[in-house]
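Selected chains only, in their assembly positions.
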Amino acid sequence: MDKAQNNESQKEIDEIDHLLNSLFPITRSLTGDGNRETLRILQEIAPLIVSEYPCGSVVYDWVIPPEWRVRDAYIKNVSGERIIDFKKSNLHVVGYSTPVDVQLDFASLRPHLHTIEAEEDVIPYRTSYYKRDWGFCVTRLQYEELEKSEGVLSVKIDSDLDNQGSMTVAELRVPGETEEEYLVSTYLCHPSMANDNLSGLLVTAFLARDILRVGRPKKTWRFVFVPETIGAVAYLHKNEIEMMKLAGGLVITTCGGPGPMGYKETFLGNHTMDRAIRLAFKEALIDPLRYPFVPDGSDERQYSSPGFRIPVATITKDKYYEYPEYHTSSDNLDFVSGSEIAKSLSLYRRVLEILDSNQIFRSTQPFCEPQLGKRGLYPNVGGGINQVGSRPIPDVDTLMWILFLADGTHDLISIADKSGLEFTEIDFVARRLRGAGLLDRCDPPSTL
Amino acid sequence: MDKAQNNESQKEIDEIDHLLNSLFPITRSLTGDGNRETLRILQEIAPLIVSEYPCGSVVYDWVIPPEWRVRDAYIKNVSGERIIDFKKSNLHVVGYSTPVDVQLDFASLRPHLHTIEAEEDVIPYRTSYYKRDWGFCVTRLQYEELEKSEGVLSVKIDSDLDNQGSMTVAELRVPGETEEEYLVSTYLCHPSMANDNLSGLLVTAFLARDILRVGRPKKTWRFVFVPETIGAVAYLHKNEIEMMKLAGGLVITTCGGPGPMGYKETFLGNHTMDRAIRLAFKEALIDPLRYPFVPDGSDERQYSSPGFRIPVATITKDKYYEYPEYHTSSDNLDFVSGSEIAKSLSLYRRVLEILDSNQIFRSTQPFCEPQLGKRGLYPNVGGGINQVGSRPIPDVDTLMWILFLADGTHDLISIADKSGLEFTEIDFVARRLRGAGLLDRCDPPSTL
């Protein structure tokens, strides 16, 4: 990397760090103003279109829940001291807690408390979206303090659940030269946690900005920011016909930790999406942790469900479930950094480049090889080879592989796989051959 | 295993041992009263339907041979002493020997004698079904005694071959909820040998009783008891149209020895039958000897022939060809026991259970996941997982796998294979989901 590139990279890392600091404290959930505020900040990166889906709407087997607002929450001891204070961490309140304002002794409070036995200073993350309930998440030390406190505790959650409200989603669809369309989806429902899923929100927004910067991409790209599960379900419901046609997708999550990179395969295991991801990792000389498809995880559960079957993969850096800080207050800005997120972003970027460049060609001269020499594509003095024991000069090799496989069934990724040559070189030479009239593109219908 | 189960098992072993003792001495062959007597005893286990196929019938390329009866046979020395006596072992007479009553010297008798050089006290088992001939099978010591005996030998076989007779077969067809039908076939033509094939006769009869005990099975089951080769050929000829529709089958043979269990694959190698057998062995933590399909062996040669192509497998315990006692008088009740047969029976039972439970489902909610929480199928407090580094609680995992693969192309066995979860749990949870209206069965036509 030269110095200019290095400066560029550092600038991007600084930008990510700055955004992490702005976004981290916001109280996000399935619904609410925190989500709106989060999307407003992301709109500074890319021009996302924000929509509101009315609460109470039936979306397949689900109903969009009421909009949840929480203004304050605490547990005070007899001295009026806030032992637990929502203002210090929004993780203290179980997501979607109903309003409460009572005086209780510890025994009555206990069923409403969530803590992690093994850690003295860590707050767990809990929600109760579909069963009306309330609760507090507390560290073990706080739990012990509450347990020891004599007399009644004042418990208050100043929240409401508004059936007239709405759920906020954002999207950006960038039409390409063809209708072949890929999904890049992430979720925005998690409050103050950094890897799950601020990292995903930022990477997705940066990728959207990238695609816009290249002008008109070759493929159509759809970027989606939704609350997990209910948001994806509602989005699929609203866009059912279009979504059934998607070629493949990515769900971006937990990609900013200090650990090794991982890759969860699509349910097909060898879809174009998988082949593009493997190629990107191979080029980057990274051997990721491999996670075969299982029907848990994130919104691939919806996108790949039997009715849609969009092949969706995920690249991670400290994958959900796999790091001890997962779904706790330790998943914070000490754990995640701009420089780690930049590593995932770089990998995802390459995947998008490969997918966008990927094409199927058909030779215009399928009977025998075209004569490359008369087109200036072949060395004019025959008989020589670069060195004994090897194949002819790489350039000719690339030409030959592309022309041989240009039968309308091989895409550029498969030519890279079969030949072992660089995708970028194949892409470049294929364009040169097309320019020379030797290849036709076999494209899906144009969007023009 | 608790005590009640233990008692139950011991009772079954005792029952098998008792039947072994009753059945072992009977003179079975392709035809004859020994076969009828054998089937009469097996009818005490399960209500087999017995049929007689007339001798002389043309069945494909074959003709059912005359009915063979043998009452007595011996070789006497000049002193009138029976050196060889059919009454001591029915293996002494070559199967289907023509009647003979002659005085011979040893040299003339010699071409009619069969023995095993390497063993001094073992009688081989030989037949001559389709070439009219007679002969005696003797131990090496007996052979040597005959060789040394001076003067003429009185040789008698009191047998006849009756063209007006018939060949006896038995069957039991248990119609299930669907027309998907499986074959369980065994052969009854072997005289006093225990592993080949008393073990097969008993296991098949017990499996028939099992299926009847469950009431109406889900699949249709066809149990067949025939003399090997000619019996299977005749049975297929008589039931040609029905047999061409069969989904798969088992040929049960040599499953009562003290050696390790084995499994001969179907000619397809990965048929539902193979997958069910592998699952059953995996559950039992047994790694069987694997025998890839070869076109020798038993009646799979007929059932899987090009015109029928029923995928047929076999589970063995001391497989034919592979144990030194095979086709000799040493394959007796010292070699085989009720407790060894019970081990094979247990494995076969599980295979039948798996096949009978196996189903293909289709989700009634193919677009996105159904909301499990409102149906009491999902933990209501979200965000938590059982332990870091693992996937969510098993119950949800099972639900997710089933719903994800419920697309009308995956059977329960393949869901078990893909998920690594227990078949029994998958079967149980799939029923629960069907009860909740979330799955439809994709069945072959009903038999109702």
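General remarks:
Residue numbering begins at 1 within each chain, and the chains themselves are lettered A and B in the order written.
Going forward, contacts are C-beta pairs under 8 Å (C-beta built on N, C-alpha and C of every residue); 3 or more make two chains touch, one makes a residue touch a chain.
The structure displayed is predicted, hence computed values, not measured ones.
Oligomeric state of the entire complex in this file, given as copies of the one sequence with 2 shown: 3.
Methods note: only the chains that are shown with their structure count from here on.
With centres defined as mean CA coordinates, subunit B is found 55 Å away from subunit A.
Within the complex, the subunit A residues that touch subunit B are 60-62, 94-95, 114, 124-131, 133, 135, 229, 232-233, 236-237, 240, 267, 294-296, 301-302, 304-309, 321-324, 326-327. For subunit B in complex with subunit A, the residues that touch the partner chain are 362-363, 365-371, 373-374, 380-385, 388-392, 396-397, 400-401, 403-407, 419.
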